[in-house]
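With one protein chain withheld, the remaining protein chains of the complex are depicted in position.
To keep things simple, chains are lettered A, B and C as they appear, and every chain counts its residues starting from 1.
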Amino acid sequence: MNERWKKKLYEIIYEADTKAGKWFDIGLLFLICFSIVLVMLESVASINVTYGDLFLILEWSVTILFTIEYILRIISIKRPLKYIFSFYGLIDFISTIPLYVSYFFAGSHVLIAFRALRLLRVFRVLKLVRFLGEASQLKEALKASRTKIVVFIYTVLIISVILGTIMYLIEGEESGFTSIPRSIYWTIVTLTTVGYGDIAPATNLGQFVASLIMILGYGIIAVPTGIVTIEFARQSNKVHLNTQICSNCQCDNHTDEAKFCYNCGEKL
Amino acid sequence: MNERWKKKLYEIIYEADTKAGKWFDIGLLFLICFSIVLVMLESVASINVTYGDLFLILEWSVTILFTIEYILRIISIKRPLKYIFSFYGLIDFISTIPLYVSYFFAGSHVLIAFRALRLLRVFRVLKLVRFLGEASQLKEALKASRTKIVVFIYTVLIISVILGTIMYLIEGEESGFTSIPRSIYWTIVTLTTVGYGDIAPATNLGQFVASLIMILGYGIIAVPTGIVTIEFARQSNKVHLNTQICSNCQCDNHTDEAKFCYNCGEKL
Amino acid sequence: MNERWKKKLYEIIYEADTKAGKWFDIGLLFLICFSIVLVMLESVASINVTYGDLFLILEWSVTILFTIEYILRIISIKRPLKYIFSFYGLIDFISTIPLYVSYFFAGSHVLIAFRALRLLRVFRVLKLVRFLGEASQLKEALKASRTKIVVFIYTVLIISVILGTIMYLIEGEESGFTSIPRSIYWTIVTLTTVGYGDIAPATNLGQFVASLIMILGYGIIAVPTGIVTIEFARQSNKVHLNTQICSNCQCDNHTDEAKFCYNCGEKL
Partner (left out) sequence: MNERWKKKLYEIIYEADTKAGKWFDIGLLFLICFSIVLVMLESVASINVTYGDLFLILEWSVTILFTIEYILRIISIKRPLKYIFSFYGLIDFISTIPLYVSYFFAGSHVLIAFRALRLLRVFRVLKLVRFLGEASQLKEALKASRTKIVVFIYTVLIISVILGTIMYLIEGEESGFTSIPRSIYWTIVTLTTVGYGDIAPATNLGQFVASLIMILGYGIIAVPTGIVTIEFARQSNKVHLNTQICSNCQCDNHTDEAKFCYNCGEKL
């Protein structure tokens, strides 16, 4: 295969500026979605019993198409190892290999479910077709509030460990608080207001402490909301500033309505 | 029936500017609410046993009134087909027909419950009597944040598929994660902090991953709140600006308290 | 009892400007709290068995004190009927009478629990001793957003009726959706992300629709938060404005940092 073909393939597979590249991405997207729906239906016992043979054929078709795509990706790129050990490269490998391996190790077929990770590629594909202009604003806001959210989650975890331990001492094994990790799991279930009810306090003291934890969770849930809202507001305000540049002092970030530069008073 | 009557009927049924039109709308509203309460009570086995006969009579009365309304709507409008195949036209049809059909197909009586969809007409009626002035602001804000919310829901769904698949592999059938779709259902139940507890992780690893999902859900719930709050703030600020226009430079959006144009300094 | 005593009593019981009035209010507050704790403990079967006799004595003491208070309130006020049929007057009556009535009607003793309503008087008492300065800001914000919240709750209810009916048709009696009202109850449990799990969808379609409802609930929960936050922001900004009045044009609402009137340019 000569260099020209390799370059052309690279453009189609890795880029999305050409028409062929766009169609390749969209086709891949559909194939991924199809393969995931396939895995889902296979996992439903009642459906698998009836259509098991059909599923096997489709499964092999998808696997072969994925194999071809994987080989083409390796061939067309200049440094194959970089792709192979990249995040998406590993996902592509993991979602292609299970069916082959299942010949040698019975039960490894279940690993096919990891194919769901390929859904992450959707974000890459969509980015290319510029569908998600709005998403970048969300992403920026979440990025900016990352440090605060980490501090917050950290605090929640420490609170969970302490309260979980206390509840373990109060409730004991009878009400399902069989160990401290399990008790911490219960605390997180309660603090986040999920509340499965698989474990629930039975003693009066336990229910009293649980009530306090819930009201605490009420206050705590307000924190990430507050953080994200403020970041959104900041991003949102940024959007209102235009990119006009003052001819006198070169400063930017003027509002849409401004007639004069806020910095030097020059007419815009 | 001559044209004058048709026009009069049209005004009463489809419009609400005349007194008769308003009364028709309010009467219809009560009839709809009454018919829905009827359907509800009928569905309660213990009540239906006692008052079954009364319910049948009332049901027929409502159906006949709905039939008359449906026929009048078709007669009075110029292009009946447009009404028949419109959203509200189909709902009207579906909520009128079940009792007639139940003579031929036993069991179709249950379709009468679709009558609940007629409640949507309430929004139309209320809009006419201008009760919901405040609602438009809410609606505008939700409309403006639509794109962001779609992106958000889309991301939540992808996360749910991936996490659901992982939990299916971890937990397996014993704890109720019998298939991937069911496992995804569990993930959505957890991420949205609903937490029924009909399916709950039983293994240590499963409970650990579930804790991570819950804390993730904590952060995720902040996103739509942030989006909607910002949009409300923007709508809210818009409301404070009046529609006065500067006589010198024709710019608008002055605040209520402004005495001078923010743009050219002209007295307002 | 002469007029002077009546006036003095009125000041003590109904007002809180004098020292005696304050002490009366605080004493009443403690008596109310004590009586409620009493009712609570009585309702716990295991405690009531042991301390039943003590509880009866304390219960009678509280009832007699409440009776005295009730009589004094009627005597000291100019228009007793206005008090008797006021909101607080009725609560006072209901929380005093059950023990007397229980002589004639066995079982009416349980009505003593209505005494919890007297806790509402706490708000009145606290208002008098000016402890809750901060609360008024909260109250103002909630009042201002009342219309929007009513519209919102109204919309949630209509959505619940429609979705509840649909789930009733999908799931049927086997999974606990035994009637439409019960199904609507389930929908509200789900939309508000409470999720008891006493009723949960069992069919695939039901779980799919439930997932949609949960994600909808996700978005819906953002709405009241947004409304309240904006109102708080508005109240909060109001607080930052001081009450200084321009000597030239008499306008107020200047910010704390302002040196010149925003209206006429006069130095403040």
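Simple rule for what comes next: a contact is a pair of C-beta atoms (placed from the backbone, for glycine too) under 8 Å apart; a residue touches a chain by one contact, two chains touch by 3 or more.
Just so it is clear, the model here is predicted, and its values are computed rather than measured.
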{"item": "Hidden partner chain, touching residue among C:Gly21, C:Pro181 or C:Gly219", "value": "C:Pro181"}
{"item": "Listed residues A:Ala45, A:Ile71, A:Val101 or A:Ala222, member touching the removed chain", "value": "A:Ala222"}
{"item": "Hidden partner chain, residues of subunit C it touches", "value": "36, 39-40, 43-45, 110-111, 113-114, 116-117, 119-120, 122-123, 132, 134-135, 137-138, 141-142, 149, 153, 156-157, 181-182, 184-185, 188-189, 192-198, 221, 224-225, 227-229, 231-233, 236, 257, 259"}
{"item": "Sites on subunit B contacted by the missing partner chain, in the whole complex", "value": "44, 193-197, 204, 225, 229"}
{"item": "Interface with the unshown chain - residue positions in subunit A", "value": "147-148, 151-152, 155, 158, 161-162, 164-166, 168-169, 178-181, 184, 190, 193-197, 200, 204, 207-208, 210-211, 214-215, 217-219, 221-223, 225-227, 229-230, 233-234, 251, 253, 262-264"}
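Just so it is clear, only the chains that are shown with their structure count from here on.
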{"item": "Central chain (by mean CA position)", "value": "B"}
{"item": "Chain pair equivalent in interface to A-B, over half of contacts matched, among A-C or B-C", "value": "B-C"}
{"item": "Separation of mean Cα positions, subunit C and subunit B [Å, integer]", "value": "29"}
{"item": "Chain centre separation in whole Å, for subunit C relative to subunit A (CA means)", "value": "42"}
{"item": "Set of subunit B residues in contact with two or more other chains", "value": "181, 184, 193-197, 221, 225, 227, 229, 233"}
